[in-house]
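The block underneath contains the structure these notes are about, expressed in structure tokens.
Missing here: one protein chain of the complex. Every other protein chain is in place.
The letters A, B and C name the chains in turn, as written, and every chain counts its residues from 1.
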Amino acid sequence: MNKINVAVAGLGRIGKIHLKNLCRNFPEIKVIAVMDVMDESKAIAEEFNVPNFTKDFDELLATPDLDAVVICSPTDTHADFVVKAAKAGKQIFCEKPLDLSLDRVQEVLKIVEETGVKLMLGFNRRFDPEFKKIRQLVVNDAVGDPQIVKITSRDPGPPPVSYVKVSGGMFLDMTIHDFDMARYISGKQVKEVFAKAAVKVDPEIGEAGDVDTAVITLTFEDDSLAVIDNCRKAVYGYDQRLEVFGSKGMAQAENNFPNNHKLFTENGISGDLPLHFFLERYDASYNLEIREFIDALVNNEDMPVDGTDGLMSIAIGLAAKKSVDEGRPVALTEILS
Amino acid sequence: MNKINVAVAGLGRIGKIHLKNLCRNFPEIKVIAVMDVMDESKAIAEEFNVPNFTKDFDELLATPDLDAVVICSPTDTHADFVVKAAKAGKQIFCEKPLDLSLDRVQEVLKIVEETGVKLMLGFNRRFDPEFKKIRQLVVNDAVGDPQIVKITSRDPGPPPVSYVKVSGGMFLDMTIHDFDMARYISGKQVKEVFAKAAVKVDPEIGEAGDVDTAVITLTFEDDSLAVIDNCRKAVYGYDQRLEVFGSKGMAQAENNFPNNHKLFTENGISGDLPLHFFLERYDASYNLEIREFIDALVNNEDMPVDGTDGLMSIAIGLAAKKSVDEGRPVALTEILS
Amino acid sequence: MNKINVAVAGLGRIGKIHLKNLCRNFPEIKVIAVMDVMDESKAIAEEFNVPNFTKDFDELLATPDLDAVVICSPTDTHADFVVKAAKAGKQIFCEKPLDLSLDRVQEVLKIVEETGVKLMLGFNRRFDPEFKKIRQLVVNDAVGDPQIVKITSRDPGPPPVSYVKVSGGMFLDMTIHDFDMARYISGKQVKEVFAKAAVKVDPEIGEAGDVDTAVITLTFEDDSLAVIDNCRKAVYGYDQRLEVFGSKGMAQAENNFPNNHKLFTENGISGDLPLHFFLERYDASYNLEIREFIDALVNNEDMPVDGTDGLMSIAIGLAAKKSVDEGRPVALTEILS
Partner (left out) sequence: MNKINVAVAGLGRIGKIHLKNLCRNFPEIKVIAVMDVMDESKAIAEEFNVPNFTKDFDELLATPDLDAVVICSPTDTHADFVVKAAKAGKQIFCEKPLDLSLDRVQEVLKIVEETGVKLMLGFNRRFDPEFKKIRQLVVNDAVGDPQIVKITSRDPGPPPVSYVKVSGGMFLDMTIHDFDMARYISGKQVKEVFAKAAVKVDPEIGEAGDVDTAVITLTFEDDSLAVIDNCRKAVYGYDQRLEVFGSKGMAQAENNFPNNHKLFTENGISGDLPLHFFLERYDASYNLEIREFIDALVNNEDMPVDGTDGLMSIAIGLAAKKSVDEGRPVALTEILS
């Protein structure tokens, strides 16, 4: 079998993780080119013995014999890069979100569809072993029909306000993962969104037009429910829990910890805080998601997370924002019409 | 010191618990009369050496030297009995809710206030050692300012449909405890309610005009949030959990179990289900609540749960119902104006 | 049915617990007399409406119509009181141990057997709901044939050295419960004991001729094993855990806690310490053991813990002591020959 030739665009934190995984764990592929706007990234390409380095995406796409591209560049480049890659006939893995504008996302997805290339969106948490296990229990009917999905998702600390301003807002930047998770775990489509939000962590976030604390209720098409609670700052660390309650039972995924020790002293019982943040907590998921992308390529199968998944999460995020702004539940049809 | 003379009205499940606790654990009081509409209840009075038994509440109130009355009769008698007891100058403990009509509740509270007697409402869960501990942690500022209160409250099975029809609906019958708990844990007042509900457990509940599954978002006056999820049927038993997330940390109360064993076999690790239902789960709370009632009487102090607490929970319940009916968030001022 | 008339001898901590349980929870019996050497104890008798109070055991036994006696007086009176009660034809519940001298115990048991009265020994931990559950799992063959029983038993703090001197030593005073538990959980007989012990808590304990820290290996007749670890002082509180490992699985009983809250702060996750000491931890067991005693009386059945159980635990304790003294494993036949 010929090896699949892959290029990686963008060598930020996630890009480096993907590059490392691609280079180390997949004998069936070869990373033949890397693109990043920073000169310094050339050294990374060399460290992993990637033969071609460029600062230009068009040049990356022009690498001879290139089969697929993994896009990890900043969000505002995603749509353009995906369109270019699709038109060049390359298979595509792209970090979420495709774009913050729903129109642009729909436009991009239409082009991808026309070109017939595969597109996978990087909702890495679907590949987290904990959450995969819960999904498996749902699929195996161990919990029966899901009636209530509960997701707790709190960050250890807020991003810089400068980032908040360009992030598209908490719902599109942070909760978007939870929206996808609610759909993934339940296997159901969302029809309505109600969100209440507040600024509790940092007034500057409010001044930047965003919120930092929220509770969002999603209603699925069969009237079953999901509820997500978010906060940009949990002083005890990254809080990522999930439960699904159904007619036959309930399945829970707890936080992951650096170790499981307990210390008993005269002051009480204590243990470590959860794994610090997404790089640690979702480390395994990055590996597994890129594995499923490669597997789908090798076996010419459907992508496990497709463009519609990306579209729906953005639409739910926009509905949540509208719900907060207008103080009422918002039907998804208002957003996607 | 003279003993306080107490009468108990109503010897259903809760009435019997209160009677037993009052007779066994309080040397400072004497139960001098018991009232119940059933002839058979006379035997219970005798078992506990209560000298007077009657089937009539007026007669109960007329018992010589009576100081206080504990009202555990059916909900539709609460308002009348409280009014009569107040007018007779007796101190009052009354099971929740005072009434399902907000007007009637306000009327009753006005009368109670005019007579100057003390009134305690039976929100027993406030006295549950688990939840008291969480409240204590909030009071001691261990969690900082509460930002999100999360309450999971699911029953092991629905009541008979005949009961559902007269119950006032799930929000006033079941969630009312959770509304009170949200206020108790946070120490904050609710300003807005949004509820989504569905019929997932039994279509007959829907035909009776009620719901059996719900997620309710409460907004407090400072924009902090509470979220409650309910279901009338959790096949794994009575699910009563609570967490409060704040600026300094998070405190959780887990379910209580009949024992803490774990069994490891080749099929996996297993343990018992939570304590079956409210009589088992909240056993200690019934004892502690009646103790605090007696203590407040003996020391002539304010009641730990007063009429306003009862009023607010009913108002929130009515707002939740209106929210479901009208598909929008409902301000508490719409209900309490 | 005529009520069974019961007397209680000794109103120390345990005596008061038994008296309270007997008076409150058993309509089928009547406590007609109480004996204690302290004048002040008369008030306790009155509080519980017990008609007769005496400071003399013979007088107690002479109470007309007395059926059974519950002996909770100091250890050095147990043997005498049991003999007297047996000769008077009374059914007997006696706190452990019967005596610290094996000869005396055997003598007493012989007399009891000759008189034909029932004798139950107060190994209350057998009635602890946690440990009962583990025993049940063994009986139901959920763990298969027990191969290793592990018992952790550590006190929150050592008794006064004055008590240590007359206690018979840690093995007869403290570990005796664990020896009984090893026999109870496994349902097997011990054939050999090896104990290693040290003085780690308080040198005065060593000067008094005792030890405060130990690991004891018991070999059952079928060569399966039990291991007990003890310490007189665990700074984090009363540590009472147990596990049984068998051919089909393993069952564990964890410590019991005053509540199950968890607090998450930036300093880590914390929770309360275990229930403080035996009065709190084994509260339920005292109730259940006296219930089983009364049930056996009422139904004329065998006692759930009999004289032989008491004898065996003392023999194992003496073997453990000999093992430490002689630095070698000691066969039970060396002790019981």
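Here is the rule we use: contacts are C-beta pairs under 8 Å (C-beta built on N, C-alpha and C of every residue); 3 or more make two chains touch, one makes a residue touch a chain.
Just so you know, these numbers come straight off a predicted model, no measurement behind them.
Chemist: In the whole complex, not just what's shown, which of A:D76, A:E207, A:E221 or A:E266 touches the removed chain?
Modeler: A:E266
Chemist: Of the listed residues A:G12, A:P159, A:G206 or A:G249, which contacts the missing chain in the full complex?
Modeler: A:G249
Chemist: In the whole complex, not just what's shown, which of C:V112, C:L137 or C:A234 touches the removed chain?
Modeler: In the full complex, the listed residue that touches the missing chain is C:A234.
Chemist: With the missing chain put back, one of C:R104, C:K133 or C:K200 would touch it. Which one?
Modeler: For the chain that is not drawn, the touching residue is C:K200.
Chemist: Touching residues of chain B against the unshown chain: what are they?
Modeler: 234-237, 239, 264-266, 268-273
Chemist: Which residue numbers on chain A touch the omitted chain?
Modeler: 24, 27, 47, 129-130, 133-134, 137, 142-143, 248-256, 258-266, 272
Chemist: In the full complex, which bits of chain C touch the chain not displayed? Write them out.
Modeler: For chain C, the residues touching the absent chain are 144-145, 147-148, 150, 152, 154, 192, 194, 196, 198-200, 213-215, 217, 219, 223-225, 227, 229, 231, 234-236, 239, 245, 247-250, 327-329.
The criterion applied here is as follows: only the chains that are shown with their structure count from here on.
Chemist: Suppose chain centres are the mean of their C-alpha atoms. Which chain sits farthest from chain C?
Modeler: Ranked by distance of C-alpha centres from chain C, the top chain is A.
Chemist: Where the CA atoms of chain B average out and where those of chain C average out, how many Å apart are those spots?
Modeler: Taking the mean C-alpha position of each chain, the two centres sit 40 Å apart.
Chemist: Multi-chain contacts only, two chains or more: what residues does chain C have there?
Modeler: 264-266
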